[in-house]
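With one protein chain withheld, the remaining protein chains of the complex are depicted in position.
Letters A and B name the chains as they come in the text, with residue numbers starting at 1 for each one.
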Amino acid sequence: MLFDPNVILNNLDYLLWGRLAQGEPGGLLLTVLISLVAGVASLALGIPMGLLAWSKPGLIRAALFWWADLIRGIPLIFVIFWVYFLVPALLGGSMPSALSVTLALAWFTSAAVMHSTFAGLEALPKGQGEAAIASGMSQWQTLRWVLLPQALRNLVPSFVSLFASLIKDTSLAFILNVPELTMVASQVNNRTQLYPSEIFLFTGALYFVLCSGLSWAGQRLGRSATEGSS
Amino acid sequence: MTFDWTGVLSGAPLIWLQTGVVTTLAITLAASLLASLLTLVLLALRLSERKLARALASSVTELFRNTPLLVQILFWYFGAYNLLPRDWRDWINNDHPWATLPGNVPLLTPEFLASAWGLGMFSAVFIAEEIRAGLQAVPSGQREAAISQGFAPWQVLRFVLLPQALANAYQPVVGQYLNLMKLSSLATAIGLAEITYQVRQIESYNSHALEAFAVGTLLYLAIGLIMGRALLHFDPKRRRIKKLLHAAPVISEAADAV
Partner (left out) sequence: MPIGQPDPSLPIIQFKDVRKSFGDSPVIQGVELSVKRGEVVVICGPSGSGKSTLIRLVNRLESLTNGDILIEGESTAGLKGAALRKLRSDIGFVFQQFNLYAHLTAHENITLALDKVLGLPKAEADGRANDLLARVGLADKGQHYPAQLSGGQQQRVAIARTLAMQPKILLFDEPTSALDPEMIGEVLAVIRQLAESGITMLVVTHEMGFAREVADRVVFIDQGQIIEDAPPAQFFGATRHPRAQRFLEQLLSPLHGAGA
């Protein structure tokens, strides 16, 4: 049984950008859009949490870690469910599925960002903070000007890797029928029935290019970031 | 907001939930066994003296790490499964009471097999990577000392490097197995009747979304807690988390003392 590339070619536009012409982005485009928004949101949420956990040991740190472990302790699908059902129930009205997924992904990923930020701050040599304090800087100034810049630079590869995971996690949007790449591929498969291998291998290849490209870029960035600082 | 727990914890929904739990546990076990075996194969390839073997291991790793698990499962179920010989598929589709767990959970179905295989392969890649990271974390002096004493390469691995690598990697590896359990929820996409599938079924049966999701969440948390505790009991390092919780950062103490 030979592979028939026609099924890919015939559906290529749908796979790549969904029903963009009708104002409904889908496929790879939607995947990238969701990932970008969720990624930025997870950083906005996770980095401050990590900062807080690092600078306030004891009860606050314990609570933050407990919270993060709770989120990561349930399957991502359930986090998506909760956001989809709970947020409208609390705030009234309904929420578009794509937004639910984006928020859920941001929330889920922010726990990992928090862990990474914490670890990144922990990994800095103690002498950095001590030198700043010794010259009279406040706790906040030390964090803002000395510690955080270094930690964030070191964390670039880690964040890029989290972003690659995020891209893969967008595939779970199928559970809410959001037409991202995996959902769309699944639809094409249901419709055409005869070419599952071609479709899913191609879909896998698209993700592969995206994610491995990101990993490669992340490693390059990480290397140049640490080279610049030494 | 009122909660109606009986709608979820009695009658048909309760039976579905029980089936779901058995299925989740079964798929977790099956995929874990498979993952462990495949990890050994991957590690053997990784540590081989032959360049081809190492290249194979790293390409497989890159491939499975950079594609979503869901796409992999969909591929195994819709694509690869149909490439199996017809006789095999017919045999699998027959009823096999000997391979059915209590609660009417059949193990020899395309859904179960594809999920177990997909989950197993995916997890094996990550577990093998954790062990590899554990190996790299062993100081190079350990290897030099062993070589200086005249150990052969396989002896260096077996008696000096791997014991330390496995101790390093134990916690992350346990984390990967816990992940496997949580990722089993993806099998709902191909119709495996595990917990997530049952929860959605209850929700569409009597619209008790919040109650059903709450129960589902608690089930996963409970299974994860039990699995985690059990596995970490054997941790060679048994680090205390308390130390991490109370280690004071340099700046708050010093700044307050000024």
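Things to note:
Everything that follows uses one rule, which is that a residue touches a chain if its C-beta (ideal position, glycine included) is under 8 Å from a C-beta of that chain, and two chains touch if they have at least 3 such contacts.
Source: prediction; values computed, not measured.
Looking at the complex as a whole, the chain kept out of the display touches B. Among the residues B:L9, B:L56, B:L113 or B:A167, only B:A167 touches the chain that is left out of the figure. Here one chain is not drawn; of B:I147, B:A214 or B:L232, the residue touching it is B:I147.
Although one chain is hidden here, its contacts on subunit B can still be listed: residues 139, 141-142, 144-152, 155, 159-160, 163-164, 167.
Convention: only the chains that are shown with their structure count from here on.
Averaged Cα coordinates give subunit A a centre that lies 20 Å from the centre of subunit B.
Those residues of subunit B that touch subunit A in the shared complex are 1, 62-63, 65-72, 74-75, 78-80, 82-83, 182-183, 185-186, 188-189, 196, 209-210, 213, 216-217, 220-221, 224, 245-252, 254-255, 258. On the side of subunit A, the complex with subunit B involves touching residues 1, 54-58, 61-62, 65, 70, 73-78, 81-82, 85-86, 89, 121, 126, 129-130, 132-133, 138-139, 142-143, 147, 164, 168-172, 174-175, 182, 185-186, 189, 196-197, 199-201, 203-204, 207-208, 211-212, 215.
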